[in-house]
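For this depiction, one protein chain was excluded, whereas all remaining protein chains were kept in their positions.
Moving on, here comes subunit A:
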Amino acid sequence: MFERLQDRVNADTRLVRRGRLVDAVVLVGAGETRYRLTFRAGRIEAVEKGPFVMPGCTFALHADAEDWDRFAEARPAPGYHDLFALLKRRRLRIEGNLHPFMANLFYFKAVFAALRPEGA
């Protein structure tokens, strides 16, 4: 499901501008499945699906696949509508160098919100 982020993010010029200082490799865990998202100057350069052998990353986000599915719904239920809502409910784990994540928090929240159907 994370593959679709590449086109959606790169087509959003305002979002790319917001993330213009973002260079990071983000590992996303959806249950046992891993994705590696490579960000350069606010664009997503690549989305690769695992498995990987010893994947390096700037930071990593892990949640159950079902939780990502609920997060990605057009109208998510309370508690599934924001990365920090998942964090508060202990459904999301964030690890690694969090500086680029927190310094660009509006950007990364919008990137993951792009999992939702367009116009949602």
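One rule holds in what follows: a residue touches a chain if its C-beta (ideal position, glycine included) is under 8 Å from a C-beta of that chain, and two chains touch if they have at least 3 such contacts; residues count from 1.
Rule of thumb we're sticking to: contacts and distances are computed from a predicted model.
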Record lookup, UniProt, unshown chain, options "4Fe-4S ferredoxin", "Alpha/beta hydrolase", "Aspartyl/glutamyl-tRNA(Asn/Gln) amidotransferase subunit B" or "Branched-chain amino acid ABC transporter permease" -> protein name "Alpha/beta hydrolase"
Touching the hidden chain, out of A:Ala11, A:Ala46, A:Ala65 or A:Ala103, is A:Ala103
Even though one chain is not shown, subunit A touches it at residues 75-76, 78-79, 81-85, 87-90, 98-99, 102-103, 105-106, 109
